[in-house]
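Up next is chain A:
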Amino acid sequence: MINTLKNPANRAWIVLMIATGITWYLGEIGAAGTAAIVAMLLIAFVKGRLVILDFMELRAAPLMWRVLLEGWLILVSSLILIAYWISLK
Partner candidate 1 sequence: MNTIALDPAEHHVKRLPGDLAIWFFILAEMVAFAVFFSSYAFARAKNVEMFNLYQQTLDRNLGALNTLLLITGSWFVVLAVQAAHRDDQKSISRNILFGFLCGGGFLTVKVIEYAAKFGAGISLSTNTFYMFYISLTFFHFMHVILGMVILAVLWKQSRDGAYGAHNAHGLESGAAYWHMVDLLWIVLFPLVYVMR
Partner candidate 2 sequence: MQYKSQAVAKPYFIAAIGLFVGQILFGLIMGLQYVLGDFLFPAIPFNVARMVHTNLLIVWLLFGFMGGAYFLIPEESETELFSPKLALIMFWIFLVAGAATIVGYLAVPYATLAELTGNNIIETMGREFLEQPLPTKVGIVAVALVFLFNITMTVLKGKKTAISLVLLIGLWGLAVFYLFSFYNPANVVLDKFFWWWTVHLWVEGVWELILGSFLAFVLIKTTGVDREVIEKWLYVIVTLTLISGIIGTGHHYFWIGTPEYWQWWGSIFSALEPIPFFAMTVFAFNMVNRRRREHPNKAAVLWALGTGVMAFLGAGVWGFLHTLAPVNYYTHGTQITAAHGHMAFYGAYAMVNLMIISYAMPILRGRAANSNRSQVLEMWSFWLMTVSIVFITLFLTAAGILQVWLQRVSDTPLPFMVAQDKIALFYWMREWAGVAFLIGLIVYITSFFVSGEEKAS
């Protein structure tokens, strides 16, 4: 068990499964509004980052590529956040 968890990919998989469950649960209880949106975007960000670093194995890649992919994640989340913020006004 401990050995299995030493593999970052396995750890990432577990976190990703749980995080997906949380997003789904937030949907089930009908979470809406600023807090819910920020929470879901944060979860998506964490999940996306795990995929980039542990699945795509960019943790050990040249900085430029990490910046490009993680930057994409930040950019997309920010744009979505801005759009939702406009809609809440």
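Selection rule: all candidates are chains of the complex that A comes from, given by their letters.
Annotations
Criterion: a residue touches a chain if its C-beta (ideal position, glycine included) is under 8 Å from a C-beta of that chain, and two chains touch if they have at least 3 such contacts; residues count from 1.
Please read these numbers as outputs of a predicted model, since none were measured by experiment.
Interface remark: chain A makes contact in this complex with candidate 1 (options 1 or 2, touch as defined above).
Here chain A touches candidate 1 in the complex through residues 7, 9-10, 12-13, 16-17, 20-21, 23-24, 26-28, 32, 36-37, 40-41, 43-44, 47-48, 51-52, 54-58, 60-63, 65, 68-69, 72-73, 75-77, 79-80, 82-84, 86-87, going by the rule given at the top.
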